[in-house]
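Sending over a structure as structure tokens; questions will come in a sec.
Note that one protein chain is taken out, while the other chains of the complex remain in position.
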Amino acid sequence: MSERIIVPFGPQHPVLPEPIHIDLVLEDETVVEAIPSIGYIHRGLEQLVQKREYTEYVYVAERICGICSFIHALCYSQGIEHIMEVEVPDRARYLRTIWSECSRLHSHLLWLGLFADSMGFENLFMRSWQLRESVLDVFEDTTGGRIIQGTCKIGGVRRDIEQEKLDEMHRTLDPFEEKCRDLGDVFLNDETVKYRLQGLGVISKDEAYALGAAGPTARASGVAMDHRETGYAAYGDLGFKPVVETAGDCYARCAVRVKEVYASIDLIRKAIEGMPDGAIDVKVKGTPNGEFFSRAEQPRGEVVHYLKANGTKHLARARIRTPTLANIPPLVKMLPGAQLADVPVVVLSIDPCISCTER
Amino acid sequence: MGIFQMTKTVLRNIAGGPATRQYPAVPARTSPLTRGHVVFDPSTCRSCNICSRKCPCEAIRIDKEEKIWEIDRMRCIACGDCVESCPFGSVTMEQDYFPPVMEHAVERYTITYVKPEKPAKKPVEEDTGA
Amino acid sequence: MTVKEEQTIIGVALENLLSEVGKLYADGYRLVQIGCTDIGDSYEVNYSFDKGYQFINLRLTLRPETEVPSITGTYWGAFVYENEMHDLFGIPVTGINIDFKGTFIRTAEKYPLSVTKRGGDRCQNV
Partner (left out) sequence: MAFMKRSPWILHYDASSCNGCDIEVLACLTPLYDVERFGIINTGNPKHADVLLITGGINAQNREVVENIYEQIPEPKVVIAVGACAATGGIFRECYNIIGGIDKVIPVDVYIPGCAARPEQIIDGVVAALSILEEKRAKMNGAAQETEQAGEST
């Protein structure tokens, strides 16, 4: 009979860029139970909505998370636009789509790098991050910021991308995709990676659905759920199909993200080709009154911004449910059965974004 | 042959030059849109206070009586709202970054604009309303 | 509008909560989120569900200090939201499967968003 021991994992752990704490109950080397606790970077952003004007809160919404910043701002703006019944111009919708997909690219490449690092594949980590920098360069050229873009605003976008820049982006997409495919090939087909990931942290389709998993974590288990299918921004015009895998293990979660990188490149290409002319914003007047659950698809899954406005320039309440919070219950179910050495890989496979989660 | 997936990338690395940007030797990469830091021109400011009200993190403070325009660089998030909202073009965005500092200090400028005696209605107030 | 979405909001009484949630579970809805809103002197608790991008929201209106039964019996993953409810708003939730007892999100002041302890507009850094 083996003894049970509790190993604290985190908050400051070399594999985790962010503080999350998990108490692992081990029997020999196998995890029996995992209890997460968060709160190391809780700031209280939801209350800040009462101190900032609804137009200024876009900046705060962007800073909920530095990785998916654009999509947070997009989701927030779409919610306010719905409440105020503002119609966003077509060009703004397309620009928002391009930037959303760019941030998905940058987030997925970042995650692939970190994931490779957690497996001990240092070279792949560096390659992914090197590739990611070219996405950040596009961000800097088109928005002026590398990771906090600051271009989304209520009623449209703040900056336009000129036609020459769009053409240049379109030209560079092909070589970029080729590099991504080389990299993705390693993640998908390399024997060592497969050996490390297959059959690890399995979660079945029914379980993932019942636990409320979101994003790639759900799609890797076969739940075809991607909020982009509802066609917000310009996704409705671009013919979007979600990427779904069925195995539900770490390898499937990795494969979903690799394939989403390809899908994102494709969406950017289509959006550049179909870019309509016209204004990029409409003037928004007055104050919002009403409530709405605004939803958008982040790199990590579905994000919900519940916005309640009371007719003043300060919102009454913003409640932000981020995908990582929804993915914590599946993580708790995934960990039992894994070896201690595999815990970092399993934890990273849900792509934890703690500053999102704790707000 | 699943074990040689990385070979292609590795070979390309060996053949290609270094990927590193030689930062201190070569200036940092910027684009015309880069939001580096905010520059203030005290000679054109009319202390309308719009920048200070627009600032989402209250980095800018204006004292109309003392004719002072202050910016706390450590609070500024370089969002560019003040630049876009300034009706006189006194606040501009520069591409280069503000260097690291050892002391946390507030930058202070004295506004040179002198309010005209006439018309009797305060122009400052009109600007705020605009 | 860029978002074309119908959102159904159904008011629900406290004693019917578990049966309503059970019905939605049987219909194949998944839990999206549980969130609280401070409406003057009481709380609005939103239980949001989704099925095929159809959004259903059960709304519970609560007086402060009212005990809420946990729905973790039906939706196992609801514990994150219910602990958050307890930690930020001070709403007592009974019968959570993983009860952190106020240590899920640790804050400087207890129950920062509670209606009974409404903090002033103080800025700590000025």
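Details
We call the chains A, B and C, going by the order they appear; numbering starts again at 1 in every chain.
To be clear about the criterion, a contact is a pair of C-beta atoms (placed from the backbone, for glycine too) under 8 Å apart; a residue touches a chain by one contact, two chains touch by 3 or more.
None of these values were measured; they are calculated from a predicted model.
In the complete complex, the residue from A:63, A:93 or A:253 that touches the missing chain is A:63.
Only one residue from A:25, A:41 or A:173 touches the chain missing from this view: A:41.
Residue-level contact of chain B with the missing chain is found at 18-21, 23-24, 28, 37, 56-58, 72-78, 97-102, 104. Not every partner is drawn; the one left out touches chain A at residues 11-14, 17-19, 39-45, 47-48, 51, 59-60, 63-67, 69, 110, 113, 125-126, 129-130, 133, 136, 145-148, 353-356.
Keep this in mind: only the chains that are shown with their structure count from here on.
Chain A has the C-alpha centroid lying closest to the overall centroid of all protein C-alpha atoms shown.
For the pair chain B and chain C, the distance between C-alpha centroids works out to 40 Å. Separating the CA-averaged centres of chain A and chain C is a span of 23 Å. Separating the CA-averaged centres of chain A and chain B is a span of 28 Å. The part of chain C that touches chain A in the complex is made up of residues 1-5, 7, 25, 30-33, 35-39, 46, 48, 53, 55, 57, 75-81, 84, 98, 100, 103-107, 112-113, 121. Contacts from chain A toward chain B in the complex involve residues 52, 56, 59-60, 63, 123-124, 127, 130, 137, 140-145, 148, 150, 158-159, 182-183, 185-186, 189-192, 194. Listing the residues of chain A that touch chain C in their complex gives 35, 37-39, 42, 44, 46-47, 51, 78-79, 81-82, 85-88, 93, 209-212, 227, 229-233, 292-295, 302, 304, 306, 308, 316-317, 319, 321, 325-326, 328-330, 332-333, 358.
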